[in-house]
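Single-structure report; data block below.
Shown here: the complex without one of its protein chains, the others still in place.
Showing subunit A:
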Amino acid sequence: MSFFNPKAASSKTVAKHALDPALQPWVEKYRPKTIDDVSAQDHTVAVLQKTLTSTNLPHMLFYGPPGTGKTSTILALSRQLFGSPDNFRNRVLELNASDERGIAIVRDKIKNFARQTPRAQAVASDGKTYPCPPYKIIILDEADSMTQDAQGALRRIMETYARITRFCLVCNYVTRIIEPLASRCSKFRFTPLDPSSSSLRLSHIATAENIHVDSVVIDTLINTSNGDLRRAITYLQSASRLSSSTDPPTPITSVDIQEIAGVVPASVINEFANVLGVDVGDIMDIGNPVKKSSFESIRNKVKELMREGFSATQILSQLHDLIILHPTLSGRHKSLCAHIFAEADKALCDGADEELWILDVGLRVCKAITT
């Protein structure tokens, strides 16, 4: 199979044809090149800095939500240790969920790489010297998609070849990594990016790209991306493309960002809440507050929302915020609703039908706050 063929599996054939930088996606263009470039994650960066000057590196487990810098950090660290591409190729093995990683591969490919004695340092073609410590690194990105069996087979390998091979497991959900593996690793938690780090990074990119972005727009980017920097960067690039392609170019607005991010307009959520009998009078002017909600009215509203194609998870999260932060609803009502939202979130994660569940949320919220 072609992906076992190391020539096909490496990305170097691809990298040769450098892209026109103007067309390069910013998420890749501004992927941190060194661990110093990694925003936030201060603790992780500080610890890893030290490993650059010593020859010691523990097995590591990186975990945290999407777009927080896990993959970037380990790739940057490996590059700083070995220098790309010269030593990188025979010192670093990167496998991710797109590679076959069943138990057979663990026993075969991973083990073979793990037991090779690290080759002597080659002269770096860029003339720099790299620490090139006497071990290899195996990066198992997206490790939470590996089966339990395959993870189990890693245990021995990690121990046996620990002297010459270090593992770095990367995942979103640390609970999906079996305990014996997790306990062999130093754990590094990647947190959603805090607003000030995100803001700095986004402004840095905006300056480098020579575009003007208001601070209001940056705030919107941060609010809509929930600490996922990759998403914020994608939104920014798309918005900038859209605004620069109009004639004459227009500045990027918060509304553009919300539209791109798939945020449901506040007026739509308010109307929905109104139909459920939530008092939205002081939040927004809606002509006629609903006096009595009926099954019919709620169902029709839900059908309308579905026709608009809004994502159920997005509706749920915005309705949740509206109710939980509501100025006058009682604590008891809010806790009843919180329970309903939690159940619906779980169901949607399990792949439930969106219409049935938004309807159920609507009907139950309505009942909860009117009794």
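To be clear about the criterion, contacts are C-beta pairs under 8 Å (C-beta built on N, C-alpha and C of every residue); 3 or more make two chains touch, one makes a residue touch a chain; residues count from 1.
Simple rule for what comes next: contacts and distances are computed from a predicted model.
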{"item": "Listed names \"P-loop containing nucleoside triphosphate hydrolase protein\", \"Signal recognition particle receptor subunit beta\", \"Replication factor C subunit 5\" or \"Cytoplasmic tRNA 2-thiolation protein 1\", matching UniProt entry of the absent chain", "value": "\"Replication factor C subunit 5\""}
{"item": "Touching the absent chain when the full complex is considered, from A:D194, A:D214, A:E308 or A:D321", "value": "A:E308"}
{"item": "Which of A:D37, A:D228 or A:D279 contacts the chain that the document leaves out", "value": "A:D228"}
{"item": "Residue in contact with the excluded chain [from A:V47, A:I211 or A:A347]", "value": "A:A347"}
{"item": "Touch with the omitted chain, as defined above, among A:P32, A:P66 or A:P118", "value": "A:P66"}
{"item": "Contacts of subunit A with the absent chain, listed as residue ranges", "value": "1-3, 8-9, 11, 13-15, 17, 19, 23-25, 27-28, 65-67, 71, 96-100, 102, 141-142, 144-145, 172, 228, 230-231, 234-235, 237-238, 241-242, 245-246, 260-262, 294-295, 303, 306-314, 347-357, 359-360, 363-364, 367, 370-371"}
